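Note that one protein chain of the assembly has been removed; the remaining protein chains are unaltered in position.
Up next, subunit A:
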Amino acid sequence: MTLYRQEIIERYRFPRYKGVIKNPHAQAEKINSFCGDEIALFLRLNDEKSQVAEARFDGQGCALMTASADILCEAVQGKTSDDLRKFSAEDLLQIYGEAPSPGRLKCLLLPYEALKSATTLL
């Protein structure tokens, strides 16, 4: 059992959704003061403003936070703002696939907290 299966390490080393969206429809930043991790999450909607066209994250953090952010950005593509409001921490953990130790749960959920904040702006 490892929290660091190959996919997680790859998403950490070569994140697919890392970057900044200029003029996003919603944006939120979160910091974990205990470990210094920080994330900014950006959402851009499609022309009809009905769905997420693109999600990106920026910042710095541990492998679990980075991989979680990458997975989250992928997962929210195409979702409506209603979908985003319903999207739960459990949904993210399910996609992530591994149950983290209690001490590391915060790392996985930091991007989720950013998503929740960003969603309120849509």
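Structure notes:
To be clear about the criterion, a residue touches a chain if its C-beta (ideal position, glycine included) is under 8 Å from a C-beta of that chain, and two chains touch if they have at least 3 such contacts; residues count from 1.
In this text, contacts and distances are computed from a predicted model.
Looking at the choices "Nitric oxide reductase NorE protein", "Metal ABC transporter permease", "Sulfur carrier protein" or "cysteine desulfurase", the name in the UniProt record of the chain not drawn here is "cysteine desulfurase". The chain not shown here touches subunit A at positions 1-4, 9, 12-13, 17-24, 34-37, 42, 44, 54, 56, 58-64, 66, 101, 104, 107.
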